[in-house]
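Read the structure below first, then the notes.
One chain of protein is taken out of this complex; the other chains stay put.
Letters A, B and C name the chains as they come in the text, with residue numbers starting at 1 for each one.
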Amino acid sequence: MSQQGQGQASTDQLTVEKEIVDRVIARFGDKVKLAYVKPRRIRFNVSKDIILEFARYARDELGFDHPISVAGVDYPKNKLIDVVYHIGSCTNDKFRSSVLVFAVQLDRDDPVMPTLIPIYRGVEYHERETFEMLGVIFDGHPRLERLLLPEDWADIPPLRKDFHTKGREE
Amino acid sequence: MGLEIDRERIPGFDVEGKDADGMDKGILTLSVGPQHPGSGHFRLIVKVDGDIIVEALPDPGYVHRGEEKMCEYRNYIQNIPHLERPMIADSCGILYPYVLAVEEICNIPVPERAKYIRVIMAELNRCIFELYWLGIYGIFLGHSTMFMWPMADRELLIDLAEMASGARVTHAYFVPGGVRNDVPDAFPEKAKRHLLYFRNRLKEYKDIFYDNPLFQARTVGVGILRREDAINLGATGPVLRASGVEHDIRKVEPYDVYDELDFKVITMNEGDSFARAYVPWLEMYESVEIALQALERMPSGPVRTKLGPNPKGAVGEVFKRVEAARGELAYYLVSDGNPKPYRVKLSVPSFREIPVMAHLLKGAKLADMPSIYWSMNYWPVEADR
Amino acid sequence: MLRELLSPKRESSRGALDGERPANFNILVGKLSEVLVKAIDKPLGYAINWGRLWSLWPVHLETACCSLEFGAASGPRYDVERFGIIEAFGSLRQCDLMVIQGTVTRKMAPRVRMIYDQMPEPKYVIAMGACAITGGLYFDSYNVLPGIDGVIPVDVYVPGCPPRPETLIQGCILLQEKIKRTRFR
Partner (left out) sequence: MSTVSEFTFSNFVKSVLWLLFWILIIVSLIALPIIFIVLFYVPPPVINGVEINPYLLLTMLTNPQVGAPLIRPTLESLFFRIAVFPGFTFAALFATVLIFAERKTLAKMQLRVGPYHAGREAFWWANSLGGFLQLIADLLKLLGKEIIVPSGADKPIFWAAPAVLVIAAAGLIALIPVAPGWVIADIDVSLLAVFALLGFFPLTVLLASYASNSKYPFIGGLRALYQLISYEIPLILAVLPIVILASTLSLTGIVEAQYSYWFILLVPIGAFVFFVTALAELERIPFDLPEAESEIVAGWLTEYSGMAYGLIQLANYIKMYALSALFTTLFLGGWIGPEFLPSIEVFNVQVLSSGEVSSIFWFTIKTFGVALFMIIVRGTNPRVKIDVLLRVGWSKLIALSFINVFIAVALLYLGVVGVGH
């Protein structure tokens, strides 16, 4: 990726990322875990108990108000499913070019977490998709039902690693 | 209206649709799509009370092809052709962030000339998509000439893209490490000629389509999306900018050589269907400007870094976003050190417009449905992946 | 058409072993009606079959990304209306041609079948694009049918990913050749 642009950006941008990290750590302390800080990307691992509080803080105080993506990643080795929220900012000019990533690590056998619709209305369909692709159950979601898959889908959720399409079994 | 309706005979009159007094409101459930001239590969379950839409439930998934699962079975290079299929009207736009992400995770340098060629092709594809979109908008509003004119001009730009890449719509032109092949020698001159013609032609669109009072009656003040709603619902691209948010990834987080080029971010404050249709028209001017500038400054040199047969990614994850024609298009790529990606997540603008659409359609008139639906830049194939 | 209307029992009357009617029952009337029917039906059959060649109205059904090239084919440069194929028609009750524009997913397949069943006879199907023929690039996807011909009968296959509009027009001309050779019903 464009090394020049990235290099320039990283020198003056990383201060912004540091500021975000400092503010989050000051607010939540040990409850959140900083995964990495990269130019314009900060990822925290948040437990599902404080996810609503964290998201509300990110939206109201930090200005990360623009939901971009909700992705689920299945890690069968660690018995975990990560639900990764990517949130951008439209109102806070300082943080505008950054993307706040926060992940909730759920137990793979019982993936339940509260929905973030009260904070970001835009994640409704992303969460529905994560539900049917990985089987993550979002508590309080108004319509947690089939979205993309056919109505008669009877297999395990397709994006889990133990689901293999025909002819691709390893 | 005084006409006695035999509710048994008209299927779809919702018997439960009663108001507080226990009176039958006569709510009619319409299934708009998947075979409907106003839907495309998509279904909207619309409940109408008279002419007012009470509830609109989007039902995507008719073109869900499992791109994300397929990515896990193919290596980084093999993923290129099928990843551009969801959006072949803007195939460079949808491949751009993937290529950027693979370059970052595999640490591949890009030659300078390739960056310029990428920008030119991305902007050409933006115009190609917007023209197709505008044409279909015309069909949705019952204006067949508005379909044909952009279609005719689109072919000129497709000629340019075909000249560079060899394919009409599915270019597969961006590869990790540059572009697949250099443009022909005659390309810059022809591109300039076509782009200047196209820019003159755009003025006529305004005269014929946008200034038409009936077009304005269909779109002005229809489906107003407020700024706060646009942000909170995750709207993106022209939809977001038409609501007055100056948010363009090309400015916010410049990739390749966008930070060296001079262009404006188009915003409008109305947030109605007209603004959402007018912003792309203004953006096409900017795209032509960007492409012309990039053609001027394009250096000579190699266009592609030689790669090994099976590039491996570093362990980790990247999140890359670009401004495609429909808005912010992002790839979330997780690598476990293998030649194949561990997880690829496409965050496509069309999918993000679904809640916006459901929000705007609620309370709108049935006659406004096509105008709102298509002004969302919604492309079902892309949304379903 | 007319023939069945006027002499519906002609096949059985020929079989004398059935015992229903003797074979030579009123042979003059039988011959005359046959001649009458043929005299009208044969030229009319030719004419109607010729009309079907040049008046293929496609149903507005999009299944995947090939619809883009279908739209381009009805655009000014390719203009399929030259061949009597008008772009995107409203109701499927008035359509004769069904162009499967690309990948058919498992969610779409029952709908495609339903739409096909609702169309009036005669109806023709063009499978457009590699995905509609074999599944194409998506051969190993969990949600894609390996070709549409397991769901509905296909008349013409137009390969390509996506096929260029010229290829689609050639497919339509092939379909016309096929209709020419079919027997008028």
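As a working rule, contacts are C-beta pairs under 8 Å (C-beta built on N, C-alpha and C of every residue); 3 or more make two chains touch, one makes a residue touch a chain.
Quick caveat: nothing in here was measured; it's all calculated off a predicted structure.
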Touching the missing chain are B, C
Which candidate, B:L100, B:A291 or B:M369, sits in contact with the chain we can't see? B:M369
Write down which of B:L57, B:L214 or B:A314 is the residue touching the left-out chain. B:L214
List the residues of subunit C that touch the chain left out of this view. 1, 35-36, 38-43, 45-55, 76, 79, 81-84, 88, 90-91, 93-94, 96, 118, 120-122, 176, 179-184
Which subunit B residues touch the hidden chain? 1, 9-12, 28, 30, 36-38, 51, 138-149, 152, 208, 212, 214-215, 217-218, 365-370
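The working rule: only the chains that are shown with their structure count from here on.
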Let me check something: if the centre of a chain is the mean of its CA atoms, which chain is farthest from subunit B? C
Name the chain with the Cα centroid closest to the overall protein Cα centroid. B
Could you grab the centroid distance between subunit B and subunit C? Build each centroid from C-alpha atoms only and quote it in angstrom. 34
What whole-number Å value describes the gap between the mean CA coordinates of subunit A and subunit C? 49
Residues within subunit A bordering two or more other chains: 148-150, 158, 163, 165, 168
Set of subunit C residues in contact with two or more other chains: 105, 107, 140-143
List the residues on subunit C that touch subunit A in their complex, please. 105-107, 140-143
List of subunit B residues in touch with subunit A within their complex: 58, 60-61, 64, 66, 68-70, 73, 100, 103-104, 109-110, 115, 231-236, 240, 245, 247, 252-257, 259, 316, 319-321, 328, 330, 332, 334, 342-343, 345, 347, 351-352, 354-356, 359, 384-385
Contacting residues of subunit C [partner subunit B, same complex]: 59-65, 67-69, 71-72, 74-77, 87-90, 92, 103, 105, 107-108, 111, 115, 137-138, 140-144, 161-162, 164
